[in-house]
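Apart from one protein chain that is not included, each protein chain of the complex appears where it belongs.
We call the chains A and B, going by the order they appear; numbering starts again at 1 in every chain.
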Amino acid sequence: MLRYVLLRVASIPLVMFLVVAIMFSLTHIVPGGAIQVALGPHATIERIEAMKAKYGLDKPLPVQFFTYVRNILRGDFGDSIVRQKPVISEIGTFLPASVELVVLATVLIVVIGVPLGVMAATHKNGFLDYLCRGIAIGGVSLPSFWLALMLLLAFSFGLHLLPTGGRIDPSVSPPAHITGMYLFDSLFTGNWAAFLDSMRHIILPAFTLAITNISTTARLTRDGMLKVLKEDFIALAWAYGLSPRKVYYKYALKNAILPSITNLGMTLAYLLGGDFIVETVFSFPGLGFYATMALLQVDYAPIVGAAIIISFMYLCTNLVVDLLYILVDPRIKF
Amino acid sequence: MTPPLLFMPQNGAADDPVLRVRTLCKHFVLRSGLLARRTLKAVDDVSFDISRGEVLVLMGESGCGKTTCGLTAIRLFEPTSGEVIFRGRRLLSLQGNELRRTRQEMQIVLQNPLPSLDPRVTVRRAIAEPLIIHRRFLGLSRSGEEARLAELAKIVGLREEELDRYPRNLSGGQQQRACICRALVLQPSFLVMDEPTSALDVSVQARVLNLLLDLQKELSLTYLFITHGAAVARYIGERVAIMYLGKIVEMGSIDEVLDGPLHPYTRALMNSVLDPHGTVKDKAVLLEGAPESAVDLPPGCCFQKRCKQVSDECLARAPELAKVYEGRFVRCHKADTL
Partner (left out) sequence: MMQPTSVRRRRGERTRYAVYAVRHSPLSLIGFLIVLTLAFVAILAPWIAPYDPYKLSIGDRLQPPSWQHLAGTDIVGRDLLSRVIYGTRISFLVGIAVVTVSISVGVVLAAMAGFYGGALDMVLMRITDAFLAIPGFALAMVAAAVFKPSLFNMIWAITLVSWPWNARIIRAEVLRLRNADFVLVQKALGAGSMRMIFLHIIPNCMGPILVQASLQLGLTILASAGLSFLGLGVQPPLPDWGLMVAEGRTYLPGRWWLVTFPGLAIFLLVTGFLLAGDGIRDLLEREVS
């Protein structure tokens, strides 16, 4: 067991090194387009060369790579060429919003997806079952940007219930900065107005992000439940005369939920990835929004920095989930 | 059944042992825990000879290593140590095309026929596959290949229409016949049979066994026949080697060993075979304890944990496979006293 943990932990630096290598290779295959954009179309050759030298882009590739890795280990992800500010500090500003969004999305996934799956399983082949399966299939195929726009159409433009973008209304002052996550901070400081307003802004992006995985989770839960419900120990529970509620939730669900937990890893990957488009459409000022906007201006450092940091977070979270999984499932022994 | 003209016996001195196995070992290393490494000695210090045209039966319980031994002897697993001399050639030193050519002469039939056949090809294609692999060595024309295939299918008892079926559409017996046919198509002189009838219906077992016996006689084949059943061993075998936890504990001609066993394990094995009256002959000799695993064996005799005659000497020093008389070997300190 210890051996397994150590192996997993040791593999993270190796994989991160490969991640950095991949991102570096991608962005350095084609020579510095960002500089062109930063300096504008009328830049002279001397100015371009000068800027290249300033960013070390005139040195041979292996040297650049080495410098790059060394800088990252120091926490320096370079500067945004277009905005001339260090990427790491900008990431720091935008990260809490994304974390908040992903966490809320995950909550939605579990809170909506699991009961949906259970309902589908317990009402097998009934109307609810087909409804849930329909949602499950539909949810995955919806393009996130399109769903985002449709939701905006309905709730913002149509019903005027929710705002069209951003994170908080200009008229409402953001809560005191504790974690940078508005929902949490406002709750913590009792700032009810800020909480409500942040929630209004975040609910649509979170839901858009969640919908695909709600479907998958519902489906996995349903499949898991159906499989477990066929088992002998469930039949025994029925024979004892236990109430349906007890049978389903106390006995069946605990066993059925395992595939959903395994899926959590993949879910996380998706959320962290899909985040980029959703934030862009809702103009939600998180990491994805920042990185995408920079990329569209041919500024690679922000998105590369964001990708590296997200990869690291993903690997760590995966490790934690796997370890929890081992703790939770008593069948797994080492 | 007349031997087919297409099937010519291979060249070689008639008295040469076809297979000489010397101190063959196959150890598996299991990793568990942080630093612990445990060794599974599936095959340990195994030596035997098989002469041309002979049937050597390898017998023992499940897990004694007989399958691993058979597979390692023809280098389907790489041995951990030891030497195998096949028809005068050092098998373990061969490489590339040399090895490939040599493989033509030694084939294998496994216990479960269905997994032995690629589910996506017809039986005909499966049987023809060796001919395709060795096409450049064999120098047969297409019609020659077809003729050989047809001839062998007839000998083995496969009908023409069965050849065009997929393995899953054949009965177990037919599937095994297909495997046997495939094993014969390169005209090997040596065959390893790993419990070829154990997975078949009882009524079919006898027929397939008879087929194997006929083939052996008519085509002068040499068999290494692996089984756990004494009846089958007696029926097809001439000599037998009894294995326990990776070691050969007794070896000799089949009647002598099975009727007059010298090793405590063999004696227990023979006593536990029910005779037609359903009685166990000698209760005192029955085995106690559970079947063991060959992981991290203690020093001393491999049978020490279940032997009724175990002594301090048995625990301290592992016995060698000693010659009792010509052709008869036993691995036990107490063999002469029992």
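Heads up, the rule we're going with is that a residue touches a chain if its C-beta (ideal position, glycine included) is under 8 Å from a C-beta of that chain, and two chains touch if they have at least 3 such contacts.
Treat the numbers as computed from the prediction; the structure is a model and nothing was measured.
Listed residues A:Val63, A:Leu153 or A:Ala176: the one in touch with the omitted chain is A:Leu153. Considering the full assembly, A:Leu142 is the residue among A:Leu142, A:Leu242 or A:Ile261 that touches the omitted chain.
Considering the complete assembly, chain A touches the hidden chain via residues 11, 14-16, 18-19, 21-23, 26-27, 29-30, 133, 137-138, 140-146, 149-150, 152-153, 157-158, 269-270, 272-277, 280, 288, 291-292, 295-296, 298, 300, 303-304, 306-307, 310-311, 314-315.
Listed here are the chain B residues that touch the chain not shown: 71, 74, 76, 99-101, 103-104, 106-108, 110, 112, 115-120, 129-130, 133-134, 161, 164-166, 169-171, 174, 179, 182, 186.
Basically, only the chains that are shown with their structure count from here on.
Between chain A and chain B, the centres computed from C-alpha atoms are 57 Å apart.
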